[in-house]
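As you look at this complex, bear in mind that one protein chain is not there, while each of the others sits in place.
Naming follows writing order (A and B), and every chain is counted from residue 1.
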Amino acid sequence: MADPRFFAVRGPFTLAELAARTGASLAAGADPGATIVDVAALDTAGPSDLSFLDNRRYVEAFKASRAGACLVAPALAAMAPEGMALLITDKPYHAYARAAQAFYPEAPVPSGRHARAAIDAAARLADDVVVEAGAVIGARAEIGARTRIGANTVVGPGVMIGADCLIGANVTLSHCLIGNAVRLLPGVRIGQDGFGYAMGAEGHLKVPQLGRVIIGDAVEIGANTCVDRGTAGDTVIGAGSCIDNLVQIGHNVKLGRGCVVVAQVGISGSTRLDDLVVIGGQAGIAGHLHVGAGALIAARSAVVKDIPAGQKVGGEPAVPVAEFYRRVAMLRRMGRRKGDENEQRD
Amino acid sequence: MADPRFFAVRGPFTLAELAARTGASLAAGADPGATIVDVAALDTAGPSDLSFLDNRRYVEAFKASRAGACLVAPALAAMAPEGMALLITDKPYHAYARAAQAFYPEAPVPSGRHARAAIDAAARLADDVVVEAGAVIGARAEIGARTRIGANTVVGPGVMIGADCLIGANVTLSHCLIGNAVRLLPGVRIGQDGFGYAMGAEGHLKVPQLGRVIIGDAVEIGANTCVDRGTAGDTVIGAGSCIDNLVQIGHNVKLGRGCVVVAQVGISGSTRLDDLVVIGGQAGIAGHLHVGAGALIAARSAVVKDIPAGQKVGGEPAVPVAEFYRRVAMLRRMGRRKGDENEQRD
Partner (left out) sequence: MADPRFFAVRGPFTLAELAARTGASLAAGADPGATIVDVAALDTAGPSDLSFLDNRRYVEAFKASRAGACLVAPALAAMAPEGMALLITDKPYHAYARAAQAFYPEAPVPSGRHARAAIDAAARLADDVVVEAGAVIGARAEIGARTRIGANTVVGPGVMIGADCLIGANVTLSHCLIGNAVRLLPGVRIGQDGFGYAMGAEGHLKVPQLGRVIIGDAVEIGANTCVDRGTAGDTVIGAGSCIDNLVQIGHNVKLGRGCVVVAQVGISGSTRLDDLVVIGGQAGIAGHLHVGAGALIAARSAVVKDIPAGQKVGGEPAVPVAEFYRRVAMLRRMGRRKGDENEQRD
């Protein structure tokens, strides 16, 4: 059970309710009225918990689990221990996510505006916006219904934020328009100047950064990640994209819908990603490139040219993964040679 | 036109005024009294906008542009479309930067000290310093004329900040002396302890970090970048240097004047860079090295030995770029081989 110091559990739910919420179907023999009080991992779950099996690696844990109920794919259901109620689904992990959301909805927050918030008289906030202590809201900012602004966060003049957003603590927002249901984790920086200079030995001349950042609905951005505003046009993060911690997104970058960007990635200025691109951790993408829809960029890749839609790439510089694996195999062999016959032949 | 929600445009300016401000000369046929109301890109500019052509790649956009006026190098002026007023200059991008600065000067800020700022009685602020809501200024801190301290920024005891600086929101400053006209973007951390321990299996012993950070005039530092203070001497960022987001600068590092450091670079302790060094994104530089003036370090390089002045290096470990390109070409070939003849011969 999650620590009650931090998490309030809802429920209980019957198996019938959980089947409805997760889209799973109850297997024969399961009692629709049986009560489930929590979610838990296979190895820690007890008779009143719901667990899930998503990966064949955990079949042994599944066989030994004491979970009262379990989300499982049809092909693995036959391996269930006796007495376990099964909820059958093609996507056990998605179903688990929905069940866990039911037991642990987003924590309720103290409503209202803290007396220690500094809200400009010319800001427009929906009636039920929550503003925590120390938050600063600038002139002409607009904030939609049910959005929460975290403690000590700074919302600059003119910034627009939609409804149902969760803006964490110690965040800085300027020069940006933010959609609905967006989640920004602590320390996010959105809308500051991009890195643009007319360089010269006698001094680098700053080029005014006159664009904005546009963030679509249901985007999530991780802690201490930075998104710079555009130079003339806008920097855009497409709806439903998920960005991890400590990511750098340069000016004029465009992300399509549903992109996934893992921690410490850097995307250089003016690069465009189409929908559903996935980028592994610590990868870097050079500027002014185009990455097609559904491309998959392995962790720590260095992308220096356009990537076609659907292509999987890896390495430095990044190449299609088949090439990348051959390159890695060669590098491994090079390291393993005791002497160095190649050298002697040269 | 930039979003008036965030940017206030100045002007209009006549072509004669713009020529004077940018150092360009009006081409024959251009009306010195013609009025320009904004800057814009070649493809979006209209008859009352000023644009620029800096790169031969955009010659077609130049030929097709509806811009009323354009900054252009002498060699390309002949390709201008009919009716476009030309401002001739050897450095169109620098000239554009100056023109854009004229139309969009740094946003005016609400003057004064917000009632929600916490300013120690023993701090000394020039009369026209702006302190935004939630900022905290420590004892004996000194802040020069016209400097702005952003919302929820923390200026530690004894910190000195010069005149005309723009310190963003949610910044933390301690143990540092900052020059004039410095810009620190949101989330910057300056002056915290360097990473120094006398390591041992029985526990790592912290070595007191007794130096400072010295930041020269007109330095710009990007969002969430960290600069640690020196161990005994100081960490120094030379005047006019430009540092991007999420950069790590270790204790005792010295940057010369006008260095450019792109996002997510790490510079390890006690390394010295002379003037005008440029470092591409995500590169890493080991500790206790020397990089000569004007050296150019490619993105994602790993520098593990000294670099002579003016040398261009790349790769991991970093080598002169000609070597680096040959190495990359070899790696590419290694990946492309279907079988692996080399292996069979060994």
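As a convention for this text, a contact is a pair of C-beta atoms (placed from the backbone, for glycine too) under 8 Å apart; a residue touches a chain by one contact, two chains touch by 3 or more.
Everything numeric in this text was worked out from a predicted model, so none of it was measured.
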{"item": "Touching residue (missing chain; options A:Met199, A:Ala263 or A:Val321)", "value": "A:Ala263"}
{"item": "Per the touch definition above, residue among B:Gly68, B:Pro92 or B:Gly134 touching the missing chain", "value": "B:Gly134"}
{"item": "Listed residues B:Thr14, B:Thr44 or B:Gln248, member touching the removed chain", "value": "B:Gln248"}
{"item": "Options A:Asp3, A:Glu82, A:Asp127 or A:Glu202, residue touching the unrepresented chain", "value": "A:Asp3"}
{"item": "Option touching the unshown chain, where A:Gly11, A:Gly68 or A:Gly134 are the choices", "value": "A:Gly134"}
{"item": "Touch residues of subunit B, complete complex, unshown partner", "value": "116, 118, 134, 136, 140, 152-154, 156-158, 160, 170-172, 174-175, 187, 189, 192-193, 195, 197-201, 203-208, 210-212, 224, 226, 228, 232-233, 246, 248, 250, 264, 266, 268, 282, 284, 286, 302, 315-317, 319, 323-324, 326-327, 329-331, 333, 337, 341-342"}
{"item": "Missing-chain contacts mapped onto subunit A", "value": "2-3, 5-7, 39-41, 44, 91, 93-94, 96-98, 100-101, 103-104, 110, 114, 116, 132-134, 150-152, 168-170, 183, 185-187, 218, 220, 222-224, 240, 242, 244-246, 258, 260, 262-264, 276, 281-282, 299-300, 316, 328, 331-332, 334-337, 340, 342-343, 346"}
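In this text, only the chains that are shown with their structure count from here on.
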{"item": "Where subunit A and subunit B are represented by their mean Cα positions, the distance between them in whole Å", "value": "28"}
